[in-house]
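Structure first, then comments.
The complex appears here minus one protein chain, its other protein chains still in place.
== chain A ==
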Amino acid sequence: MGEIVLDQVTKTFGHVQVIPPLDLQIEDGEFVVFVGPSGCGKSTLLRLIAGLEDVTTGEIRIDGEPATHTAPAKRGLAMVFQSYALYPHMSVKKNIAFPLKMAGLPQSVIEEKVENAAKVLNLTDYLDRRPGQLSGGQRQRVAIGRAIVREPSAFLFDEPLSNLDAALRVNMRLEISELHNSLKTTMIYVTHDQVEAMTMADKIVVLNAGRVEQVGSPLDLYNAPRNLFVAGFIGSPKMNFIEGETAEAHRATTVGIRPEHIAVSTDAGSWAGVVSVAEHLGSDTLLHVQTENLGTLTARVDGEFSVRHGSRVFLTPQEDKMHRFDARGLAIR
């Protein structure tokens, strides 16, 4: 159970409409990621679903029941906050037990559920510690533990990994994905990091200025972005956009080509240019090429490909992987 439907939901702060009318359907058991640049309204949307903000107009339905005016605790959702929001004066055990205690469950049941959650999250040895004595990753797990003991119909994650260092972030990403696989509960995850979105999601919702730009599976968005914004946002490094004559030759205002879909050669190709920066990642090398009349393009080549700053190279795009966009920025199919 955990189907969430947003029907023409809007949110206005003062005179500023942060979310224009928005429809969204989240299926039971899905891992949905809201992704978008800072200030695009993704956290606001999550807080509307959680009930921490009031919806201005529109309706939210959880499992078919109208939940627009239901108190946050009654919606059966659990949230993991960006700062974890652990209660600093309570031990890990009491933190995890808090929602159960508030629900008025008997002590024996609480003990058992906390034990189980701690076992799942490898927290058994830390149950008597305070949050202040834990590392970032452990705090994150306590926050998740506090969410899972409630057995919610959906989990809401608000940028949960942004306070962790890079290595730990990759680990926690895996752990959350594994948790989703074992619990099979709906999860809604907010992030500004498109890598997190691509790696974790069943369904990605790309938001920009409160509007849903596109909804789809990670590969849908990668292969068939609906507009320039999605094309530029999904994929790393960013897609190259070319305008002018080259685009007109393809009967489009703008054409986009991903760095990995450009072949690089040192002797012949469609576009000539000079390497301005070569970023060696080991497995790949990212070349920033200053072309003669198309501006700077990024290309991804094999790590073995040896070019340096100042090398002259030729770029050849894979024509079938080109994305075409019209004057309004919409993709031409």
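Assume a contact is a pair of C-beta atoms (placed from the backbone, for glycine too) under 8 Å apart; a residue touches a chain by one contact, two chains touch by 3 or more; residues count from 1.
In this text, contacts and distances are computed from a predicted model.
K.L.:
The chain dropped from view, which UniProt name applies: "beta-galactosidase", "Sorbitol/mannitol transport system permease protein", "Carbon-monoxide dehydrogenase small subunit" or "Cytochrome d ubiquinol oxidase subunit II"?
P.N.:
"Sorbitol/mannitol transport system permease protein"
K.L.:
Specify the residue from the set A:G58, A:P72 or A:G269 that touches the hidden chain.
P.N.:
Of the candidates A:G58, A:P72 or A:G269, A:P72 is in touch with the missing chain.
K.L.:
Out of A:Q82, A:N163 or A:S177, point to the residue that touches the absent chain in the complete complex.
P.N.:
The single option touching the absent chain is A:Q82.
K.L.:
Contacts of chain A with the missing chain: which residues?
P.N.:
50, 52, 72-74, 77-79, 81-83, 85-90, 98-99, 102-103, 132, 146, 150
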